[in-house]
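Okay, handing you the structure first.
For this view, one protein chain was removed and the others were kept in their places.
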Amino acid sequence: MAAKVISTPLLSEHKINVHFPVQQVVNHQGQLVDPVYESAINEELAQTFYRQLVRMRTLDRKAKSLQRQGRLGTYPPFEGQEAAQVGSALALEADDWMFPTYRDHAASITFGKSYGILSSWNGRVEGNLPPAGKKILPPSVPIATQLPLAAGAAMAAKFKGSSEAVIAYFGDGATSEGDFHEGLNFASVYQAPVVFFNQNNGYAISLPIHKQMNSETIVQKAVAYDIPGVRLDGNDIFAVYFQTKKALERARNGGGPTLIEAITWRYGAHTTADDPSKYRDQQESEERREYDPVTRLEHFIKRNGYGDDAWMDSVQIEASEEIEEAVKEMESMPPPDINDMYDFIFAAPTWTIAEHKQQYLKHLQEEE
Amino acid sequence: MAAKVISTPLLSEHKINVHFPVQQVVNHQGQLVDPVYESAINEELAQTFYRQLVRMRTLDRKAKSLQRQGRLGTYPPFEGQEAAQVGSALALEADDWMFPTYRDHAASITFGKSYGILSSWNGRVEGNLPPAGKKILPPSVPIATQLPLAAGAAMAAKFKGSSEAVIAYFGDGATSEGDFHEGLNFASVYQAPVVFFNQNNGYAISLPIHKQMNSETIVQKAVAYDIPGVRLDGNDIFAVYFQTKKALERARNGGGPTLIEAITWRYGAHTTADDPSKYRDQQESEERREYDPVTRLEHFIKRNGYGDDAWMDSVQIEASEEIEEAVKEMESMPPPDINDMYDFIFAAPTWTIAEHKQQYLKHLQEEE
Amino acid sequence: MLTTVKSRQLTFIQAITDGMRTMLKERKEVVILGEDVGRNGGVFRATDGLQEEFGEKRVFDTPLSESGLMGASIGMALNGLLPIAEIQFLGFIYPAYEQIMTHATRMRYRSKGVFTVPLVIRAPYGAGVRAPEIHSDSAEALFTHMPGIKVVCPSTPYDAKGLLIAAVEDPDPVLFLEPLHSYRSIRGDVPEEKYTVEIGKGQRVQEGEDVTLIAWGAMMPVVLKAAAEAAKAGIACDVIDLRTLYPLDKDIIAESVQKTGRCVIVHEAHATGGLSNDILSIINDTSFLYMRAPIERVTGADVHVPFWALEEHYLPTPSRVKAAIRKVVHF
Partner (left out) sequence: MLTTVKSRQLTFIQAITDGMRTMLKERKEVVILGEDVGRNGGVFRATDGLQEEFGEKRVFDTPLSESGLMGASIGMALNGLLPIAEIQFLGFIYPAYEQIMTHATRMRYRSKGVFTVPLVIRAPYGAGVRAPEIHSDSAEALFTHMPGIKVVCPSTPYDAKGLLIAAVEDPDPVLFLEPLHSYRSIRGDVPEEKYTVEIGKGQRVQEGEDVTLIAWGAMMPVVLKAAAEAAKAGIACDVIDLRTLYPLDKDIIAESVQKTGRCVIVHEAHATGGLSNDILSIINDTSFLYMRAPIERVTGADVHVPFWALEEHYLPTPSRVKAAIRKVVHF
């Protein structure tokens, strides 16, 4: 296997230019470019990937359309980032922990959450709940705060001697927060089994990455903690899957944390409340579809005879039906329960909460 | 000049081992080891260094003795770190800004503060005040919080087009705080004229550096921000002085921030309230005197005929007298003014503060 | 001689923009910084057009880093600038809490006035716009309790501009809270010229003899609606808009409750530790013998602002305020 690390000449007297090459297994034309993984790839894997990518893209587009119709609140789309999320989530073991953000519904669903996750954008806390026993945390809204949590969950896994590993998602913008630093430092000091999976989609709301940081890459920040860093093509689901698996295995085997930078792109707005044309050329953004994760996999599948147009159509139809069904289910949820507001602050309500609840329920009654 | 950066082989597949060699000009036996600086060194410079190092060591020892006698409160000694502080402070221009910590009295005094700084350890706010116009901030007590401040002051200097540069001091422990990260990121993004001067004295209270971080050096954290990093022998005042000057010049010339790691040692306790033998072998600590910054300069001065024992004695006597005088002055300070407690919260007191003040002063009167 | 003051109808948020524009013109040391405040003009568009007008040097984006943003702003203020730092939502100020509490608020006292921090922190606050969690917090009490920072919260476009300018001119840190619910729902006359509204002074917005109603920011429309309905029932409310949350306007509170003997206080924040209790203590200290009924507080419960499907049940409503008015009147 080729050496993965190349040092390029120094930039200035006291500056070290580190170079982490971009890992890629399948290029944007669907060609296998890293033969190391040839034997690990087969029809089943490719089809599994494809089904899930299509589901996720369909879901995301459906969510945007529901939002436009006023059937969903403000929503943060992830179109373009499907491979990064699906590939990394499929690399997990059933018992692992996931700490996602608001944009990581594809990862969360792939790892086991229901499509009901969308209801959180209708202000329903129910959207946060994982299936029983599944360790998928509610999406983290305050940026980067989930990273120390993930380090801690991984420290506990190590403490218990369990084989659990942890994955934490975060964006390029999140790297500027102190919690990114403190989380990675903790994980590295205790050699905790956690993979810090960065989706570098080029923007934090309106801020392009070159204004977010002075460093050219995110992965080079791994040097600060002396942990392995992997930079990869985040639109190549194979690179994502194999590299994440490797990092998770290393974590499980006592090799400590890894920082993965998955280079990807969001085609659309930050959220449906955002107008990206205010801060970037949306035409250029659309041109990036040449590197699209779903199209790329289609090319690969066709090239290898793992599926034809008819099969792909059937996958799409299945996904669409599945999602229509899920939306129906979401829209027939019972109305929210006012009690929820009071009953989950503490295991048992304090007297102030009990009083507020009682007063308010009484007021509602009297109002009628 | 020799290349300062050497890349050693990779440690693991995805790990880059960066190597920043330790800069040294004069070794611990007082021998010049980097001929590049030969022409820049002369008797005057060596004597200036020596006078200030002796003053500072004398001051520190005096402070410890005052503390033992109950004439000073808890005090954080800096013995062992004199060269790092004095050398870097002497590299500043008069108009520059300094953001010191509680342990950086040698730097603060060298840059212009009076010995009265000690009174802050008697709980006197007056110890925080610099001479008029001198931009020496009160020592920062909450760890690492001064680093974003320093970045901001440097951003303002750039904004104003002034030639001010900024130096910020911090310890090895401070690198774990989020504010270290956010401060360096800000400075690097805006290419602000600031030097982040780290004194790696091996410990943060009881925590040795290898438990503080997984990285072997502090300087490698510069890679995360793609800024120059310099690792140097912090007990070699020449290395400290020349490298800090160079970094400050780079900053002033638009070259942005630099991270300097000065490797040094505190011989004594974290503060006089601390018992270092609880967490380390103090005998070993004493053995480090072989690398002592003051002794080293004595060797150098003698080697070069810049001074003899008699001259050194005279320097010591002068320093001791100066400091005895300063202590007398400190001990004849007028008692603290109760009004100070109320009058500097806002430019003009709010009514709640005015009321609290009036009530309390009245109460004091009535009590008599 | 007759002087005419030119003014125009602006939304609440336009008045804020106008205040910033006024000060960017007036003082070359004013800089505006924060996440997405530059090219994007802020997520709510409060800084819309300002970077174009004043350049990237005066109005600029920062990395996603609230502690860095706050620390750098303090550093800039120390070195002669007058920064206006935007926190995208008040609920995201927590990572900057350390910088505010240990430096912005303490630099003057620890240097006996040698170093000062003339800084304005702008932050939208409050619920009611269907935002995700953390985006709807009303955390003013975390700042009014700690010394060294003033807190203001306008409810009208006029006050928004005037208080913002006063905040920029104040030599100490000021937290400028913006009721995001009012950004576009409230309009009003705003003079084109520069003017200030004094920090520390509330305003009586409706005169009445029976009950004192005290509120601020996004609760003012709620309170005024309740007052109007009470009027129909023959109850005349004395309505106070506090405008400044620290220092509170003690005199206007005392004067009003000494007249009415009855008081209802309304805020979005949680009951325990909320500012209503500070108002209670002012009334206790100044007007004990005047009070004819216990004071009623209509506030958020001691629970997190819920996910937005339930937020209407968290927020005080005119109906809840009316019930409280009835209660103090019929005590």
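Think of it as A, B and C in the order they're written, each chain with its own count starting at 1.
The rule is short, and it goes like this: a residue touches a chain if its C-beta (ideal position, glycine included) is under 8 Å from a C-beta of that chain, and two chains touch if they have at least 3 such contacts.
All of these numbers come straight from a predicted model, not from anything done at the bench.
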**Among the chains presented, those that the missing one touches** = A, B, C
**Hidden-chain contact residue, picked from the options C:39, C:110 or C:181** = C:110
**Among B:120, B:185, B:217 or B:285, residue touching the chain not depicted** = B:120
**Complete:** Residue positions on subunit B contacting the omitted chain are 73-74, 102, 120, 122-125, 141-144, 173-174, 176-179, 204-207, 211-213, 273-274, 278-279, 336, 338, 340-342, 345, 350, 352-353, 356-357, 360, 363, 366-367
**Request:** List the residues of subunit A that touch the chain left out of this view.
**Result:** 97, 125-126, 128-130, 137-138, 141-142, 145, 147-157, 159-160, 164, 178-179, 182-183, 185-186, 189, 340, 344-347, 350-353
**Complete:** Contact residues on subunit C toward the hidden chain run 67, 91, 94-95, 97-98, 101-102, 105-106, 109-110, 133-134, 139, 141-142, 144-148, 246, 248, 269-278, 280-281, 284-285, 288, 291, 293-295, 297, 302-304, 306-307
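Here, only the chains that are shown with their structure count from here on.
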**Complete:** Chain-centre distance (mean CA atoms) for subunit B and subunit C, in whole Å, is 41
**Prompt:** When the centre of a chain is set as the mean of its C-alpha atoms, what distance in Å lies between subunit A and subunit B?
**Reply:** 43
**Fill in**
Where subunit B touches two or more other chains simultaneously, the residues are 178-179, 182, 185, 189
**Item:** Per-residue overlap in subunit C, given as positions that touch at least 2 other chains
**Value:** 63, 65, 67-68, 95
